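The complex appears here without one of its protein chains, the remainder shown in place.
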Amino acid sequence: MASTPTSQNPQKTNRIGLTVLEYKGGKTTLCAGCGHNAISERIIDAMYEMGIKPEQVIKPSGIGCSSKSPAYFMSRSHSFNGVHGRMPSLATGAVLANHKLIALGVSGDGDTASIGIGQFVHLMRRNLPILYIIEDNGVYGLTKGQFSATADIGSKLKTGVVNDLPAIDTCSLAIMLGATFVGRSFSGDKKQLLTMLKAAIAHKGTVMLDVISPCVTFNDHEGSTKSYKFMKDHDEPITDVNFVPAFEEIEADYEPGEVLDVTMHDGSRLKLRKLEDDYDPTNKAVALKRLAESKERDEILTGVFYVDTKAPNFIEMLNLTEAPLAILPESVVRPGREVLEKCMEELR
Amino acid sequence: MASTPTSQNPQKTNRIGLTVLEYKGGKTTLCAGCGHNAISERIIDAMYEMGIKPEQVIKPSGIGCSSKSPAYFMSRSHSFNGVHGRMPSLATGAVLANHKLIALGVSGDGDTASIGIGQFVHLMRRNLPILYIIEDNGVYGLTKGQFSATADIGSKLKTGVVNDLPAIDTCSLAIMLGATFVGRSFSGDKKQLLTMLKAAIAHKGTVMLDVISPCVTFNDHEGSTKSYKFMKDHDEPITDVNFVPAFEEIEADYEPGEVLDVTMHDGSRLKLRKLEDDYDPTNKAVALKRLAESKERDEILTGVFYVDTKAPNFIEMLNLTEAPLAILPESVVRPGREVLEKCMEELR
Amino acid sequence: MAIGETAVQDLAKESGQKRIVNDLSIQVATVNGSGSQSANTVLLRTIFQMGVPVSGKNLFPSNIAGLPTWYTIRANKNGYIARKKEIDFLIAMNPETAREDVLALAPGSAVLYDEPLNLNTLRQDLTFYPVLYDKLVASVTTDAKLRKLIKNMIYVGVAGQVLGLEVPEIEKAIGKQFAAKKKAAELNINAARVGYEYAASSLTKADPYYVQRMDANRGKIIIDGNSAAALGAMFGGVTVVTWYPITPSSSLCETLIDYLKEYRIGPDGKATFAVVQAEDELAAVGMVIGAGWAGARAMTATSGPGISLMAEFTGLAYYVEVPAVIWDIQRVGPSTGLPTRTSQGDILSNAYLSHGDTKHLLLIPASVSECFDFAIEAFELAERFQTPVFVMSDLDLGMNNWMSDPFEYPEKPISRGKVLSAEDVERLGGFSRYKDVDGDGIGYRTLPGTDHPQAAYFARGSGHNEKGQYSERPDDFERNMARIRKKFETAKQAVPKPVVEDAGNKVGILAYGTTHWAIVESRDQLREEYGVETDYLRVRAFPFTEEIEDFIRRHEVVFVVEQNRDAQMLNLLKIEFPAELSLKLRSIAHIHGLPIDARSVTDEIVGRLEVKPAPAGKAKAAGRAQEQR
Partner (left out) sequence: MAIGETAVQDLAKESGQKRIVNDLSIQVATVNGSGSQSANTVLLRTIFQMGVPVSGKNLFPSNIAGLPTWYTIRANKNGYIARKKEIDFLIAMNPETAREDVLALAPGSAVLYDEPLNLNTLRQDLTFYPVLYDKLVASVTTDAKLRKLIKNMIYVGVAGQVLGLEVPEIEKAIGKQFAAKKKAAELNINAARVGYEYAASSLTKADPYYVQRMDANRGKIIIDGNSAAALGAMFGGVTVVTWYPITPSSSLCETLIDYLKEYRIGPDGKATFAVVQAEDELAAVGMVIGAGWAGARAMTATSGPGISLMAEFTGLAYYVEVPAVIWDIQRVGPSTGLPTRTSQGDILSNAYLSHGDTKHLLLIPASVSECFDFAIEAFELAERFQTPVFVMSDLDLGMNNWMSDPFEYPEKPISRGKVLSAEDVERLGGFSRYKDVDGDGIGYRTLPGTDHPQAAYFARGSGHNEKGQYSERPDDFERNMARIRKKFETAKQAVPKPVVEDAGNKVGILAYGTTHWAIVESRDQLREEYGVETDYLRVRAFPFTEEIEDFIRRHEVVFVVEQNRDAQMLNLLKIEFPAELSLKLRSIAHIHGLPIDARSVTDEIVGRLEVKPAPAGKAKAAGRAQEQR
């Protein structure tokens, strides 16, 4: 039985002939109502709708309730639930070993912004082809609700403890550091999240999605800025995100100008309708400024903040050969006797 | 004999009656011409001119040529040359143990931006009272010149290797994360660096100074963006920095308006003459935008980018008692018998 | 409550068979997040208040809600408080595991269950007590949100009635549990009463288990090891605490924060301590070392994964000679392993943590009172020897509730070790940080800020001479490392000595930490069931003191019992002691995550000694029996 109910009809098959049930995972052991479960559902929907073969997906993750979630979707994909805060390095190694795979990295706000911020920073710089999802609830769920580094200044724990350190804005960071597809969504916003995930899957570079995902057990109360209620009140979309996969025909367009039409690597198209005319999702400086301002205005911006489909990704920088390194035959990876002889001669 | 020649008259004494020689350190073992040596000289000058008692200064550092430099100035201060990339945590512990001391943290671009970026990020968030100096040469000097994470994209090593990863802008990061005094200078700009150091010493919060400090041995050639020549050509001051210590009487002022006059915690005054009228060193969003733009324009902005003297520092957040924790007497740190009895009673 | 009280008598009378009094284990099988914890604590405290030796162990999963959890309470008149394998009285609240739980029981056990589950159909050889929770709950509250909680307190009442718990004590325990919230207390007392009366009126006592008032607990307290450690740290004068949350150590720091906030705010309303939730364990230990260098009494607490992350910094503190206290609340490794299960698996890695030649001081508490004492002692040793000290607790000790005599106020005044003041430096005309002035290997240090031109030295993790100056000279390096090793030798006179019970028998048992409680019981089993007399030594620290060497020498064979896979303590003993001693050591090492129980130890020892049960319970000879290698 599917771990996570999805909005899909279980009989219907996608373009590669799989039903949504073939994207299911194990039964969730997360709390009922946990935002992470909703994200798992959207991932299943997105992979299903995009017709991605589960065997072609890897799911590296760190440690935390969020990092456990890969066990609850797509059991037919390989998962690696590693150590706390170090998912980026595991993912990097795996993608280098086999760049044909689609890497879906799942992390939490503690896993990424607290212990893991170092590896996060350097992953972003490399523009590694990966979809990096932060299931962001502002607390350490699995260790029972201490503040993480994305907790907003002034936010309160159930215990009454107040956070007086500024939150790390992982989106600003990602944009500044070199990620090429950066956005924020909310586990409760099915449509936006699903659309962003589908576009993200089509992107061949580092996608960083910060998904606000309320922790119903430890951080969904009054005084929390990561609660369902707070999101309902402060969610401020900056772009209206639409996506047309390569395999679908283009539907009626918007008026030119008001929409930024980005053609993704696989030919699919991301259509961003700006909700603020002076905003430009292709300009880092503008994006950074707007995000910085949103803090003062205590609004939580959502949508795709920044996208760049031109920058070379890490695989291209390394000029990797077409076939995955993991399966190169001996004839390719072990030079011949004459090479060793030549090397020896040079050392005589 | 003074490790590092200074511009001061060796006979003259400062306001606490010390000659500049009493701020000297051991003989430098760095390469002749290394930018780090010049920075050491300016630190000596600044501490001398500000009349800081060497015994009141601690010099935590990481590992690298830069991190060695504390051995070459102020031998009368305590130093802790720790492990690579972890100076921030050592410094944090030391400042908590004794917040009366002036902490001068010395690090390199590899020590900070590569292995150390995680601790750097979290130190900035805490606004710990510390003067954090990055002696930034874009390479790992001590391990013979590999690129660090501040190396600009496209810059070349002597070996011809080109860097294709974007540089981490430690100043933008520091501003974004919560540092309250952020600027960049150049080891070759005596006046600007000295003035910024003096102001920094007067600031009671996290000061982050990125000082471009050419590595003459591994990164001072054509194609380097951290060479003396490159700095000469691309140094773009955004603020003209002036500083009036509390113990000096104010000299003639500029016209109001063109100058931002910041009163520091100790009553001294930092005067920033904006070299671009739409720039505002008290506005994060503006600072971040301007720094982001400077990248496109390949100019190296210098000066004080951002300053905030209001934000509470970590010692205030923790509501620490006046006397240093390190020397609190037993009577204060060991509660009485009645307290233990009370605790026992509650457990019966 | 008169009704109740007579009721229990009645029930008691009815039961025909022989009564088993104050010797039973109760297991509450439930799911985490269901709020049964307070109900279980009430059961534990009630028995405790009735003066019967008792212990409670929580077996919980590594998630937040909805997975199987087992809480076992053991009441034993002889004071045995180790885990007991057999469950005598099961309170089956978790439908998911109920079947398996019931099938695992030994014949004669009792089962309290939710009637609709029909568990009684599973076996004939058990006593079943059905409870109609829904009906009973309804009579207590209509508030849906409270149902789960009420249900828990109802089983307390039912079990109370069946086992003969005293109602006033149940009520007192509930009162303590809900001290702050009066209404909640009343509601829960009512729920317990409903369960109690239901049992009196509708159940017939058919199992032999009874709890009856004793007087074994006068003056005693109940506390978990982490809270005890927190208390100790506070009275040890801790000033800087850093931590990064990790099960099972988090509660140590969280409790410490509460205590410090209550008792360590100065008259100026300001804190005489700093607590920092660090970004990770590297930072946590780095802060401790920075603080220790600058003169604070600094500590952190973590578990296996955190220890591994602290490896590099630990080597720095060892070589720069900075005091640091690190609590390792051991859980099951390697890697993430079983985060909510107990082990003694970090002994060897901590003893030699970090690259190069290093050796660290370890303190190994076995009881909550030792957690308190060692929390203080750890600071004393760290500052005296200017080196990291690891306190090796574990999940069983740290997170479970233990009975204990009240802790004793530290009589020894705080000593900061060899620290020179400005006056000292003036008098001495300078000093050499790393010189062995006193022949004990320990140099003198100054604290940053010491107001003297010659007070400063350069602390560095790279090679240095006696003055702390940078040096790559072979002789400087060798001399310095030899001196540091000498400190370790000196420490043998300073660390807590082992606890030894030696009656001159041939067979010795060596154990440490929480394994102790199984040994106490196992030795009685060996004596009473097999007539095997044993001596016992409990290691409490590394480096090993001479008492340990003597003990091994005096015995023909010494069983080293521990909770890990590779016999880590035994390996340490092999390394540290002459080879001829190793000949006598036998390993009993297991790791599965459950606290070790006496029966397993007993069975393994008699197996190795090849002894048969003693008919009259006394076969002294066996003590000398040839043993198997």
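The first chain written gets the first letter, and so on, giving A, B and C; residue counts start at 1 in each chain.
Criterion: contacts are C-beta pairs under 8 Å (C-beta built on N, C-alpha and C of every residue); 3 or more make two chains touch, one makes a residue touch a chain.
Source: prediction; values computed, not measured.
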item	value
Where the missing chain makes contact, among the chains that are shown	A, B, C
Residue among C:157, C:304 or C:443 touching the omitted chain	C:304
Per the touch definition above, residue among C:219, C:269, C:356 or C:615 touching the missing chain	C:356
Footprint left on chain B by the chain that the document does not show	29-32, 63, 65, 68, 83-85, 114-115, 117, 140-144, 146-147, 149, 217
Residues of chain A (touch criterion as defined above) contacting the omitted chain	22, 26, 53-56, 58, 60, 70-71, 75-83, 86, 88-98, 100-101, 118-119, 121-122, 318-322, 324-328, 330, 332-335, 337, 339-340, 343-344, 347-348
For chain C, the residues touching the chain missing from this view	61-62, 304-305, 307-309, 311-312, 315-316, 318-320, 332-341, 343, 345-346, 348-350, 352-359, 460-463, 472, 474-475, 477-478, 481-482, 485, 564-566, 568, 571, 574-575, 579-583, 585, 590-594
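By definition in this document, only the chains that are shown with their structure count from here on.
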item	value
Rounded Å distance, chain A centre to chain C centre (Cα mean)	41
Rounded Å distance, chain A centre to chain B centre (Cα mean)	35
Averaged-CA centre spacing for the pair chain C and chain B, given as whole angstrom	45
For chain C, residues that touch 2 or more chains besides their own	279-280
Contacts with two or more other chains, residues of chain A listed in rising order	114-115, 117, 149
